[in-house]
Every structure is written in structure tokens, then in C-alpha cells.
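A protein chain is absent from this complex, but the other protein chains hold their places.
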Amino acid sequence: MTALISIEGVSKSYRSGAGRFIGSGGDVKALDDVSFQVNRGESVGLVGESGSGKTTLSRLLMMLEQPSAGRILFDGKDIATLSSREVRSLRRRIQIVFQDPYASLNPRMSVHDIIAEPLEVHKDVVETSARARTDRVVELLETVSLGAQHLYRYPHEFSGGQRQRIGIARALAVRPDCLVLDEPTSALDVSVQAQVLNLLSDLQERLGLTYLFISHDLGVIRHICDRIVLIRHGRLVEEGLTETIFTTPSSEYARTLIAAMPDIDPETPWGP
Amino acid sequence: MSAALEAKPRRGARAEAFARAAYRFRRSTLSVIGLGVVCFLILIALLAPIIAPWPEHVLGATATSARFRPPSLTHWFGTNELGQDMLSLVIAGARVSLAAGLAVVILGSVIGTIVGAIAGYVGGVLDDILMRFTDLNLTLPSLILAMAIAAALGPGLTNTVIALGLSWWPGYARLVRGEVIARKEEQYVQAARAIGAGPVRILSRHVLPNIVSPIIVKMSLDMGFAILSVAALGFIGIGVRPPTPEWGALLAVARGYMPDFWWTAIFPGLAIFLAVFGFNLLGDGLRDVLDPKARR
Partner (left out) sequence: MALLEISDFALGLTSYEGEARVLNGVSLSIERGEIWGLVGETGCGKSVTGLSISRLLPSPPARVITGQIRFDGEDILRLSDDAMRKLRGRRIGMIFQDPTTNLNPAFRIGVQMIDVALAASRDKPQLLGLKGGEGAGVRRRAARALAIEMLRRVGIEPADQRIDDFPHEFSGGMRQRVLIAMALIGKPDLLIADEPTTALDVSVQAQVLKLMTALAREDATAVLFITHNLGVVAKICSHVAVMYAGNIVETGAVKAVFKAPQHPYTRALMAAVPKPGVKRGGLEGLAGVVPNLQTPPPGCRFAPRCHLAVAECTAALPSLRSVEAGHGVACIMANPSS
């Protein structure tokens, strides 16, 4: 297997506290020398609690921010050295699905406009005519098991699960290689979560996608990921195959998290 | 498989949003009264040439034989020092005052939105410069500033509107800047940035459409005060001048004939009061309905 994304010694610090005018507070290290790889076609779970740096990492991958140190390679190329044209084409190849399906869709845009937006932004490389874009949007709605009858409705008319499908369709619009899934099911009911997880694994199989699945829910991670990367306070704690980590965790932190995961059996013990 | 089942009973999106808003609005009696008053005034303004009983008086015709007639069946609001029918003038004044108020608010909101959107979206030093300039404008009472500008430009309807508009924008700039900064952090804006959308697209498609509501609320709340300010400039003689039948200008003339010929002042004054009152109630009602912060 070849690495699609390679995180090499990445750190990211933020200036804390003080504003622009008054000196500087201490730097806060959101990420500290993190390295791991995501191979083509696999799904890697990035697990961490609040303040672990997982959100920072996703922002770096989406090129919304630059790392303070280290490199991020996509397909073997350092993304910091890319020309602006290459950055645009990279933005097409890596797409994100957000956690909150209520906040991540613009309430004033129709489903058609939401899903067509990435196509419009990248119209130099993908579907060029408005007609072709609409056809593609219909195709995408079917891909995520929503029908073309939803084309001109607005986000508030949909349930949480349907909105998340719209978010997934938007991410798939420009035919990316890789999806960053940022807690895509944590705002959903368990009944709906199951459908979205099924859809995601089905899409991965059909389209050969690579997933970086960010979550704090180990039950979901265990279900959908081949490998797990566990981070805490900005540092990598443990990395390995999913089943290996669940059956023989080597770090104390992994053991704590696994013990804190409530299964639905009322008779097994719970808690660290 | 699940899609068909998940579909909710359909109503047009806009129709539904409207029904929802209308429901919330109707629950407040004061808002409905405000809406009624404003609709009444707008109707009068639109139909002014038709419903004014003495339209030739509005155009400048005088009837010196009928000066200072008190209110009667022929002249409901009495007549002025030129024998003109006050009712006709007040009705014609609705058109002038409402249009002037609207123009002031539009001019102010457009300038303010541009300044605020740039400051909020770009941030950094540009934000600092623009907002300090805005603060500077805010420290001067807008009416005083408008008086200075109006005095420099000279009297007249257009100059009044320009003067007030130029002193009206800082409130909008602050409002829009705050909203833009808040919207900028919304996930759907982050989503657009992740797609690769540029700043123009993000501002025009994702940020501005979502802050229209608070701007409209502020505009409707400001309308009353704008009409009042137009009247104030007219009243002190640096705004609209007679014979243009603006309410403030009518008052300015009437000032000399108080209290003997009270009707020449009372009716334009009542008209101003009614407009300010109506727009304020309407604005409050709209705020309850439209402002996302008041929602939920």
C-alpha cells in the first residue's frame, strides 16, 4: 500500500491569551511532533478527546492553516510547496464532512446550490456547464440515497440524517480521493447513525475512497476503521490496527478510553 | 431505500418560512398595530395625488380669501396662511417624508454594510482603521453631523437625504461587522473555504444573505427616526424648504402662527408622531420574528 497522506513531525502552536497589542502570552502547542500515514483506500480513525488536537489536525489537512513545524505530504508532495494552482486542485482531491449537519449547510441555499457549489468553484476541471452540474447533483443525490425530488428544497426541511447525506454528497461532488470525516455521526440519533455508517462504508467500497475518520466514539471507530491513531494533548499516544488496539492496548490511555466506553450490556462492568 | 420514507410532508420552503414568521408576528398585538399604521401611511403616500381633496394646493395654488380657516367639513385639517388645504398638504407630505426617510436609511445601510463587511471579513489593521473611523463618527450625534453637512451642501430634499445618509451609516457598519465576524466562523462558511471558494463568493453567497434579517430590522427601527430627522432639518430651515410639502417644513412655517392657528402645526406633528410610532412598533415586531438571536 502507498501512503496517500503522510504527516511528518507536524507541530502547531497558537499564541494564547494576550491580544495583538499587549506583548505575547505563552504559546499553546495544539499539536506536538505528530507523525502518521494514511494509505490509499484504507480508513484511519483519529481518536482523541477535547483539546487533543484532532480539530487542529483536520484544519491543517484542509489547508485552512499552516503547520508551525513539520510537513504534510499528499501523494508524495509537500503541500506547503505547492503553487496556488496546485493547491486548488488538491482542495478538490481532499474533502471534508462536518460534524454538525445543522450548522454546516447554509440555510439560505437550496440543496442544488449547496451540492453544486464545489462544482462551480472547480468548474475549470469538473463539469463545466450549468446543465452538466445539475445532472451531477441529481446523480449525487441518488448516490447518497436521496431522490432528485429534493433538488430545490432547503436544509431546514430535512432531518439530521438527510442533512448529513447532503453534506456527504457535497463532499463527493468533485470526485475526491480522500474524505476527512469530522465526527460525522455524533450529532445523530443512533438509528440514523447506523444508516450513515452503512452509507459511508458502501461509498468507500464503490468509489475506492480513503477515509480519515475523526471521532471520540470508540464504538463507531471500531466499526468503521482499519487502523487507529490515538492522540492526547497534541501528542500521538498509540497507533495500530483497530482490533489489536481494542484487544491488547499498549498505552494506559487507550485502556482508560476503552474501559469508559459504555456497551449496551447491563451486566458487564463500566468505567476506568 | 430510506429516502422515500424520510421525506417530510412538503410545503414550499418560502411559504413555510413565511407562515412560521407570520405566526410569530401575529402573536404580538403591538406589532400588528405597527404594521397597520405603516401600511396605512404607505397607502396614503402611494395614493396621495388621487386622495388629496385639493391637489392644486399641493402644486402651489393659493386661495388667499380662505386663509387660516379652522377645521371644517370642507377643510378637515383647516387651511394655512396661504389658504391651502392642510389635509392635502399633510397627505402629500406623507409621500415626501416617507420617501426621504427610506432614502436616508437605504443610503446609510448600504455605506455601513460595505464598510462593516470589509472590516469584519478582512480583519487586522484594515478592521482597526475602519472601525476607529466609524467610532469617530459615532461620537458625534448624527443629527449634529447631518446639520453640518446639510449646511455645507445647502437646503433641498436631495441634500437633506445625502447629509443624513452620510451621518447614518456607522450604526450599520458596527452591526454588519459583528454579524460578519460571527458568520465567518459558521461551519458552512468553513465548508465553503474547504471547498476552495474565494472571499467574494463567501461574502456574497454565504455571509451577507444570512445577515439580511438584522439589517432589515434595524432599517425598520431607524425609519421612524430618519423621518423625524428629515423633519427636524426641515423645521430648523436647513433641510427641505416650502413649498415642498414635507412635514418638518410644514411645521416650520406653522411655528410662526402658534397658538392661534394651532391646526397648521398639530396635524403635521401628528403625522410625524404616527410615522415614528408605527415604524418603531413594526421594527420591534420584525426583530422578534427575524433576528436569529431572538429566535428559539
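The chains carry the letters A and B, assigned in the order they are written, with residues numbered from 1 in each.
Methods note: contacts are C-beta pairs under 8 Å (C-beta built on N, C-alpha and C of every residue); 3 or more make two chains touch, one makes a residue touch a chain.
Owing to the predicted nature of the structure, the values given are computational and were not obtained by experimental measurement.
Touch, as defined at the top, links the missing chain to these shown chains in the whole complex: A, B. Per the touch definition above, the residue from A:K29, A:R93 or A:H216 contacting the chain not shown is A:H216.
Among A:A3, A:V126, A:A148 or A:L197, only A:L197 touches the chain that is left out of the view. By the touch rule set out above, chain B reaches the unshown chain at residues 1-2, 5-6, 8-9, 19-20, 22-24. Contacts to the hidden chain, counted on chain A, fall at residues 49-50, 159-161, 189-195, 197-198, 201-202, 205, 216-220, 222-224, 246, 256-257, 259-267, 270-272.
Here is the rule we go by: only the chains that are shown with their structure count from here on.
Contact residues on chain B toward chain A in their complex (touch as defined above): 1-4, 6-8, 10, 13, 16-17, 186-188, 190-197, 201, 205-206, 209-210.
By the touch criterion stated above, chain A contacts chain B in their complex at residues 62, 64, 88, 91-92, 95-96, 98-100, 103-110, 117-118, 121-122, 145-147, 149-150, 153-154, 156-159, 161-162, 167, 170, 174, 195.
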